[in-house]
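As structure tokens, the structure follows; a few thoughts come after it.
The complex appears here without one of its protein chains, the remainder shown in place.
By letter and in written order, the chains are A, B and C; residue numbering begins at 1 in each of them.
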Amino acid sequence: MSKATKTLGRRLRLGVIGGGPDSFIGAIHRSAATMHEEFEVVAGVFSSNPERSVEAGKAMGIARPYADPYALFEGEAAQAEPIDALAIMTPNNSHYALACQALEAGLHVFCEKPLTMSEQEAVELVALVKRTGKRFCVAYGYSGYAMVRQARDMVASGDIGDITMVQSNYVQGHLAELTEAERNGNNWHMDPSIAGPSLILGDIATHSYHLTSYVVGMEASELAADVTSVVEGRAADDYCGILLRYPNKARGVFWVTQAAAGGVHGLSFTVYGTKGGLEWHQEQPNELIVRPIDKPAYILTKGGNGLSAAGRHGGHVAIGHPEGYREAFANLYLDFASNIIDDMTGTRPDPLTLWNPTVEDGANGMAFVYAAVRSRDNEGLWETLNTV
Amino acid sequence: MSKATKTLGRRLRLGVIGGGPDSFIGAIHRSAATMHEEFEVVAGVFSSNPERSVEAGKAMGIARPYADPYALFEGEAAQAEPIDALAIMTPNNSHYALACQALEAGLHVFCEKPLTMSEQEAVELVALVKRTGKRFCVAYGYSGYAMVRQARDMVASGDIGDITMVQSNYVQGHLAELTEAERNGNNWHMDPSIAGPSLILGDIATHSYHLTSYVVGMEASELAADVTSVVEGRAADDYCGILLRYPNKARGVFWVTQAAAGGVHGLSFTVYGTKGGLEWHQEQPNELIVRPIDKPAYILTKGGNGLSAAGRHGGHVAIGHPEGYREAFANLYLDFASNIIDDMTGTRPDPLTLWNPTVEDGANGMAFVYAAVRSRDNEGLWETLNTV
Amino acid sequence: MSKATKTLGRRLRLGVIGGGPDSFIGAIHRSAATMHEEFEVVAGVFSSNPERSVEAGKAMGIARPYADPYALFEGEAAQAEPIDALAIMTPNNSHYALACQALEAGLHVFCEKPLTMSEQEAVELVALVKRTGKRFCVAYGYSGYAMVRQARDMVASGDIGDITMVQSNYVQGHLAELTEAERNGNNWHMDPSIAGPSLILGDIATHSYHLTSYVVGMEASELAADVTSVVEGRAADDYCGILLRYPNKARGVFWVTQAAAGGVHGLSFTVYGTKGGLEWHQEQPNELIVRPIDKPAYILTKGGNGLSAAGRHGGHVAIGHPEGYREAFANLYLDFASNIIDDMTGTRPDPLTLWNPTVEDGANGMAFVYAAVRSRDNEGLWETLNTV
Partner (left out) sequence: MSKATKTLGRRLRLGVIGGGPDSFIGAIHRSAATMHEEFEVVAGVFSSNPERSVEAGKAMGIARPYADPYALFEGEAAQAEPIDALAIMTPNNSHYALACQALEAGLHVFCEKPLTMSEQEAVELVALVKRTGKRFCVAYGYSGYAMVRQARDMVASGDIGDITMVQSNYVQGHLAELTEAERNGNNWHMDPSIAGPSLILGDIATHSYHLTSYVVGMEASELAADVTSVVEGRAADDYCGILLRYPNKARGVFWVTQAAAGGVHGLSFTVYGTKGGLEWHQEQPNELIVRPIDKPAYILTKGGNGLSAAGRHGGHVAIGHPEGYREAFANLYLDFASNIIDDMTGTRPDPLTLWNPTVEDGANGMAFVYAAVRSRDNEGLWETLNTV
């Protein structure tokens, strides 16, 4: 039984901006938010075209479809039972403004990454979240996997000692050739004015950065980046090789691309400390490989033996039945809901629910992106990350 | 956008019997049915205790919770907007009666396995489904995986030639020791009067049988079985080794147990034909290994290159993002919904939606179970399967 | 430095019968015997054609090539520095006679499997080995892998408790179609008068049986077998499904075939006990998967952490550098040499060197083959294994 239903006697009410009928990420957000019966989606904006937005909302059975964000904020303010939270899944350059508006309107916010279009905006958003006291979750969906949380917990508990090395690959293949949309200039992900200064950094390298920082529990201090395109005729970056240094002298290596012909998804991380290592592959997400310095390697499995509370935390299918990306994403919404409910009822939150990616994580993602952009534009020199 | 919303202007209305607040399978059914926004759960019975049933339903936000199945059938009959379909997830010995009642009440039925408590009941249920013309889906959830459907399609298309060998393991570990519930006699799965004549056969060997029959597109003709318990002090069967013969002279081997100490789930199949082989592991469900006789082995991946329409059919997360058991289960509900909608609108169904496990599949599962029981009770002799 | 050189001041002298210039197994035997500088090959018979035998031996640089086995036994008896041991790798129906002759001639014997053409011969050979007191190693090469020995040791040490289940696959593909040699009747492996009563049982099922018996440290008591051909037009057996029972009530399942179209080698075993399980795949031989009942699964690696003396025993390449079939085979020769040297010098052998497959293992392989043949010929009834 859901915590919302049990505690409040009703599900939480969610509004969404973005994610029309044919959007991949829209369907993921809605099914993730409702999977554990914590939220119902009651309001939304589903297109930048006002008519199409209302039409799509109606067709999808959304109770209160709106023509545009302005109408949504105004309309919900006037409702007797308005939305409790807003999920933002629009193109990158609108995240900041919408998030600010939602926070000012007293809403909790679940926002897609990258968080903003500049480091300055990110810092301001951090401050605004602090000021308004609202819950803010950035949609770094991979951090909802049980085995990622287990990894973070093992690092925090000292199971692998002091971190010495951090590595991540994110080797996608869907941009191995120029796309139709790209030739026609119709891919907003490749338009810097909408997507930000670097396709590869904002779209997916930021996931590698967040995922590894999330697991090792620290931010990098500096990096050197080779950021470019390896596909003939492409203006946008589709490749980066990045070397990182951490405050404790640990080192890092990232290889991130969307141009690996024949590659699929390819997100993984490996971290080593003085006492052992951890390895995780998003395409086999229910396993975490652990390599202690003095024992055989072992494999932690979702729902299996030897997990900590963090590895068991979240909504899960019974042992042996695999979970996927949708369940990971749903875990973010589950904790987001839990935090909102606790705030409503004045309850002290279970600390594990606070592991959801925060606005600070979003801002540090921007710090990573902009440090890499500076290195790219500066002959690969080492640059400092302005993390918060 | 869901087909129901688009076509009917509303979601389909689902009632459920079984699956209380703490049930694993109940939550799976509800989230699977609603994942693609085809169904909403509006009515249900959630306990054999009438008061607890209503209370639980209310607490879960179900609009019309009922005290017992009788009340549900009666109550829904009186509704202006009654349920369209019923999902049954009660202990085994009630499946048959509830399914019959639902069909007679004009409802489409989604029913847990094993279908019935005897081969005779199964045959009668097949006839009843035919007579009523209602949709009937048996909850063989594994057949909803995209790669299982791809496998079935490849066999049907002759990609691996005539089937020569069929193998399945289902090697769980959760009954490797006597359980508390078992010592206390509180595990209905082990009570033959509720669960049927053999724990291992009815609970999970039936999955191996259905999965392989589904893939190879034929039923076995005879089998020899060694069915017993390998755990000291257990009355119920927890192990079976089964040899199978098929009408075309193909051979089969199953190893199924719940007593593999340290094992997790371990469901897999391998089939070979005159031109190649297929291998699939439920714990890595998004991959299908193909071994052509004259080419290198290759790996089909959910959403990847080289899939047939069957492998792409269903609701899916974008490429590289893994799907799990819940998505497989949701695919059964998706096709179930599609069939119901087509019936309502007089539309000819997409043939792929008819791949959902049918009442005949459920009956053949019973034929498998009872042939193995006869072999067990008859010194391991070869026995005929009374498939329909 | 080799034990022979160190102890005797010379390498041991090996004769071979069988394995001509183009033979796979001949080259394996010779390179395995010499790998660790324990043996040198000084005499041999390399063809059933006397002239070709001598010619081939000369061409291969063998000091004393002979025309036939008789000449070899006679010739070596007359030598000042005769061979110490004989390796036999001829077609199956000559193993017994050659082994007897070698033993009577005072030679230690390394003999290919299957050991004999009948259970009776096998029993007699066991007696002859006892009487002559010579070392006798059967070429069950897979038992030389470090991880197989580790598995055996873990079972013997009680690490996985009392054995409850035994499983092995051996799923080769090289006979998925009728071969040229087979059509022409030129494949001695398929001629019962040379190869024995069942291709699949004698050629490879016997490996599954020895491997699992070697690991679990006990012989099966009875079995039921479905032995046949799944390839149209083939007389010889190319498939078996076998159910086994062990004296302690453990159960077993084998699936063995050479007709898996697209399959390669596919030898593996899984064993479970009351406290955990072990899994090994010959194609990844340097890893042993261990599944304790109450801890995460772990992976033992050749040369890695957590191995017992048995897992470290043998000649090895440094950690991380994979070893293959040739190294496993060489380990048999290494222990065979060690035993011979100890006999020569009156030294008590390291117990681990006695883990080499013995003449009793060879005889038990024959017991397995003939029990399965009886079951095949008797409608799949359960049959007793006449193990020694």
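Convention: contacts are C-beta pairs under 8 Å (C-beta built on N, C-alpha and C of every residue); 3 or more make two chains touch, one makes a residue touch a chain.
No experiment lies behind these values; they were computed from the predicted model shown.
Peer 1: Using the touch definition up top, pick the residue from C:D203, C:E279 or C:E327 that touches the left-out chain.
Peer 2: Reading the full complex, the residue touching the unseen chain is C:E327.
Peer 1: Among A:S48, A:S118 or A:T164, which residue is in touch with the absent chain?
Peer 2: Touching the chain that is not displayed is residue A:T164.
Peer 1: From the list C:R52, C:H189, C:K249 or C:H265, pick the residue that touches the absent chain.
Peer 2: Per the contact definition at the top, the residue touching the missing chain is C:H265.
Peer 1: For the full complex, which residue in A:I17, A:A56 or A:V231 touches the chain that was left out?
Peer 2: A:V231
Peer 1: In the complete complex, the non-displayed chain touches which residues of chain C?
Peer 2: Residues in contact with the chain left out: 1-2, 5-6, 10-11, 21, 24, 27-28, 30-31, 34-37, 56, 59-61, 172, 174, 264-267, 282-286, 301, 303-304, 317-327.
Peer 1: Touching residues of chain B against the unshown chain: what are they?
Peer 2: Given the touch definition above, chain B has residues 290, 292, 294-301, 304-306 touching the missing chain.
Peer 1: What chain A residues would touch the chain not displayed?
Peer 2: For chain A, the residues touching the absent chain are 160-161, 164-165, 167, 169, 171, 173, 176-177, 224, 226, 228, 230-231, 239, 241, 243, 245, 249-255, 257, 259-263, 270, 272-277, 290-293, 297, 379-382.
Here, only the chains that are shown with their structure count from here on.
Peer 1: Given that chain B and chain C are copies and touch, would you call their interface same or different according to whether over half of its residue numbers are shared?
Peer 2: same
Peer 1: Quick check on this structure: which chain has its C-alpha centroid closest to the centroid of all protein C-alpha atoms?
Peer 2: Closest chain centre to the overall C-alpha centroid: B.
Peer 1: Report, in whole Å, the distance between the mean C-alpha point of chain A and the mean C-alpha point of chain B.
Peer 2: Averaging C-alpha atoms per chain gives centres 34 Å apart.
Peer 1: At what distance in angstrom does the C-alpha mean of chain C lie from that of chain A?
Peer 2: 55
Peer 1: Please tell me the distance, in whole Å, between the geometric centres of chain B and chain C computed from their C-alpha atoms.
Peer 2: For chain B versus chain C, the centre distance works out to 44 Å.
Peer 1: Identify all positions of chain A at which a residue touches two or more other chains, and write them in rising order.
Peer 2: Only 301, 304 qualify.
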